[in-house]
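Take a look at the structure below.
In this view, the complex is presented without one of its protein chains, the others remaining in place.
So that you can tell them apart, the chains are marked A, B and C in the order they are listed, and the count of residues begins at 1 in each.
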Amino acid sequence: MILITGASSGLGAALATQYAEEGHTVTISGRSAERLHTVSEQHTNIHPIAADLANEASVTMLFDKLSASTPNTVIHCAGSGYFGGIDTQQATEINTLLENNVTSTILLVRELVKRYRDKKINVVIVMSTAALAAKAGESTYCAAKWAVRGFIESIRLELKNSPMKLIAVYPGGMDTDFWLSSGKTLDTSSFMSAKEAAGMLKQALTASEHGYISDITIQRG
Amino acid sequence: MILITGASSGLGAALATQYAEEGHTVTISGRSAERLHTVSEQHTNIHPIAADLANEASVTMLFDKLSASTPNTVIHCAGSGYFGGIDTQQATEINTLLENNVTSTILLVRELVKRYRDKKINVVIVMSTAALAAKAGESTYCAAKWAVRGFIESIRLELKNSPMKLIAVYPGGMDTDFWLSSGKTLDTSSFMSAKEAAGMLKQALTASEHGYISDITIQRG
Amino acid sequence: MILITGASSGLGAALATQYAEEGHTVTISGRSAERLHTVSEQHTNIHPIAADLANEASVTMLFDKLSASTPNTVIHCAGSGYFGGIDTQQATEINTLLENNVTSTILLVRELVKRYRDKKINVVIVMSTAALAAKAGESTYCAAKWAVRGFIESIRLELKNSPMKLIAVYPGGMDTDFWLSSGKTLDTSSFMSAKEAAGMLKQALTASEHGYISDITIQRG
Partner (left out) sequence: MILITGASSGLGAALATQYAEEGHTVTISGRSAERLHTVSEQHTNIHPIAADLANEASVTMLFDKLSASTPNTVIHCAGSGYFGGIDTQQATEINTLLENNVTSTILLVRELVKRYRDKKINVVIVMSTAALAAKAGESTYCAAKWAVRGFIESIRLELKNSPMKLIAVYPGGMDTDFWLSSGKTLDTSSFMSAKEAAGMLKQALTASEHGYISDITIQRG
């Protein structure tokens, strides 16, 4: 079973649909039961569970509901964007940004380590190219994504001899609803669709007996 | 005037004392009025203002109180630590860690940019060597410090043509109360004292007509 | 046509064989005509051209010979290893290491940019995880690989609006002849075979209409 977070839209929804169409059993998670339903209703092998990953009780609940079947792959797409010069940003929005990206990832990975550290599970953490470089107009978004990268790299050290593997994914320039709600206006016509990015990511998430692809950057162009 | 945050103990308190002894006027900030008083009571040129930098109203209040005199240097030492394997960490403590390190830095720098971006002010951001590398047992602390680094590097790009300069400081292995409250037990006898680190930092924070020291790492050993 | 350098053994040879078996036309390059022949003799669609990439006349000759058919993909696997504590390393070996890894990559990429910068070509540069982190006992090898990474990241900026794309690959822990000739003895039984790494890399080198996988790290485990 494949668990996908942030799957009510964008890359997460596209991945869920593509994996389902290949016959995989997929559990999707997101904050809105209604939006998850839109993704799951067309595939009998997609199962929605609404959860707020920034809330530890909700994270526990999510995995309790899964407990009959351990995921062999977790793809963490949950996250949100917030942009603009620092002097134009609002404190409440900054807090939401940190919760949606940093707290949610920490609480999810904490739960995965607690429950499954001795299991052979691939945990795919979808970040952004904003985790790899500083950007003007994206200061708090970069803060959030750099935080996730520092966290993931540290957890890799803690999991050194564990069969659980963390796979880091850095996509840039996707054309998703993400931008609509981000407060940033830009022409996204040359951007990758979520479907394109999902197709490439799915193909690149490969492994062999003695190795695996651990880090993937996806760029437009 | 020099404004120092997180100055009720550790590196911030040591810097405040050393600058005051050289004759500088110093404003110190921290959450506890009582602890600030302990630092300020022995120097007539140290002025305490209690403030919680993770609260935007408190940040505004701090700078409103300063408004008669613009600082020429701001040294941001505020922060806290929290350590341990990820499976041993508590959600409430993780939130506190993010607030004390990430939210506070973002709100402070946002206020500085709003008020002073056209002024020649040096803003010194004290992070940690944990901002430069991943560490097992320090995953959320690294998350917080990487966040601050990503934020600061992005703000540098936003301030490209501004006289305001951001100076990044990465100290490692200081022997301060920080460790007492961090949940990590270790022998700190070979660590730098806050006084030693303050002395080195003060000396290295130098500039000339056409240049300045922009990044400083301080190591023990 | 696919051009593969360093293809007389290891990852380069494995890639050549796998692409040939899928029906692609492959040109392989390496310093030893004899060793190239061993790779090419079993596939009529593998064409060997001996060349020393650290010699500019040899690089020019290689591409002059290709001139009838422009490669759509170039996979640069050429390189060599040299290890040990810095006090045990020999100056002549260090020079050879820099030539085999740094000079060869610079001269190859220079030629590609000169000839093909306006063509839609994917140039895959195979480095090593030693390009991403410092390692004791691998100081000059890290020097060589960090050099290649700094070079490639800079050329990406020069090619910003060009259809030519540079794809960076960082493999770690492969079990190839590389180690036999490197002066380092270690148990490589849990390492990936070149064949495994080639299979994963080939799969991950994917693209869509608006995007492509730009950076890939392959780890053992």
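Everything that follows uses one rule, which is that a residue touches a chain if its C-beta (ideal position, glycine included) is under 8 Å from a C-beta of that chain, and two chains touch if they have at least 3 such contacts.
Quantities reported herein were computed from a predicted structural model and do not represent experimental measurements.
Remark: the absent chain touches shown chains B, C in the intact complex. In the complete complex, the residue from C:76, C:149 or C:195 that touches the missing chain is C:149. Residue-wise, the contact with the chain that is not shown comes from C:135, picked out of C:24, C:135, C:165 or C:202.
Along chain B, the points of touch with the absent chain fall at residues 165, 170, 173, 190-193, 196-197, 199-200, 203-204, 206-221. Looking at chain C, the residues touching the absent chain are 56, 85-87, 89, 91, 94-95, 98, 102-103, 106-107, 109-110, 113-114, 117, 130-131, 134-140, 142-151, 153-158, 160.
FYI, only the chains that are shown with their structure count from here on.
In terms of which chains touch, the assembly is arranged as an unbranched chain of neighbours. Chain A has the C-alpha centroid lying closest to the overall centroid of all protein C-alpha atoms shown.
Chain B is reached from chain A by a rotation of 180°, derived from superposing Cα atoms (nearest 5). Rounded to whole angstrom, the centroid-to-centroid distance between chain A and chain B, based on C-alpha atoms, equals 32 Å.
Averaged C-alpha coordinates give centres for chain B and chain C that are 45 Å from one another.
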